[in-house]
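What follows is a short report on a single structure.
Here the complex is missing one protein chain, while the rest keep their positions.
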Amino acid sequence: MKAIADVSIIPLGVGLSLSKYVAACEKVFTEHGFEPKLHANGTNIEGDWERVMEALKACHERLHEMGVPRIATNLRLGTRVDREPSMDAKLRSVKEKLEQ
Amino acid sequence: MKAIADVSIIPLGVGLSLSKYVAACEKVFTEHGFEPKLHANGTNIEGDWERVMEALKACHERLHEMGVPRIATNLRLGTRVDREPSMDAKLRSVKEKLEQ
Amino acid sequence: MKAIADVSIIPLGVGLSLSKYVAACEKVFTEHGFEPKLHANGTNIEGDWERVMEALKACHERLHEMGVPRIATNLRLGTRVDREPSMDAKLRSVKEKLEQ
Partner (left out) sequence: MKAIADVSIIPLGVGLSLSKYVAACEKVFTEHGFEPKLHANGTNIEGDWERVMEALKACHERLHEMGVPRIATNLRLGTRVDREPSMDAKLRSVKEKLEQ
């Protein structure tokens, strides 16, 4: 089962500058074979459900290792069985409608 | 690593009446050994990260088996390493503050 | 237009103990005439869209006044026009399915 995920990880207890933790997660996703698409409020990845969840867990573990005591993540998670889901297809479809 | 999760599962392509799908997920969580706490906009469970994620995956699979072609889930996910996280402790702590 | 909202407010830059801020928001919601339903990962309120949004803004303002420099809120927001939405009806409907 393929999943499309939008991951917003908020580290707590480490002050206000969160970018190094977001960057650390990006690297974890890349190490796990994903091509993360960073946006202003999260990161999009797509792939097999289990691999997505392993990578997300590895993010939490990495951040805790970096000294983050508490993490609040918001995850948007999509699956579908009528056809293969794809982030590119989702974006393309909206853009086509915008051009009409 | 223990996780506290707030799961909001939205089945797409099956009309407007979603309660039977929410109920199906509640049953999946119970079958997986959780005590789900249903609220008006989701369900809270807590437990080992892997078990939480297995149960969530089983929800998606169950709903797809029931004929739901597409699912959009919103997940709030908390982990902490400074002390054992607990939904009861979170609620109790806010309620104490409200009584002051 | 009536809205059902699930509000999860995460104060940043004030350490790990967030319950007093959650409690402060509960009070703001009550002051604004809502009956907030606290759960382990957020608070549910329902009412006129504008009133819900005024109250949410007042929460952010109150927390910033209390010294919170940065806030990350996750909001689940439902509207419907086929019939009057209701948190009680949502919960009742799932519970009926669970009893079948």
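The letters A, B and C name the chains in turn, as written, and every chain counts its residues from 1.
The criterion applied here is as follows: a residue touches a chain if its C-beta (ideal position, glycine included) is under 8 Å from a C-beta of that chain, and two chains touch if they have at least 3 such contacts.
Note that the structure is predicted; figures quoted are calculated from it, not measured.
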Ask   = When the complex is taken as a whole, what residues of subunit C touch the one chain not shown?
value = 1, 12-13, 49-50, 53, 57, 60-61, 64, 69-82
Task = Please give every residue of subunit A in contact with the chain that is not shown.
result = 4-6, 8, 16-17, 19-20, 22-23, 26-27, 37-42, 44, 46, 74, 76, 78, 80, 82, 87-88, 90-91, 93-98
Remark   = Against the hidden chain, subunit B presents residues 10, 12-13, 15-16, 18, 69-70, 72, 74
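Just so it is clear, only the chains that are shown with their structure count from here on.
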Key: Distance between the centres, which are taken as Cα means, of subunit C and subunit B, whole angstrom   = 17
Query = Where in subunit C do residues touch two or more other chains at once?
reply = 16, 74
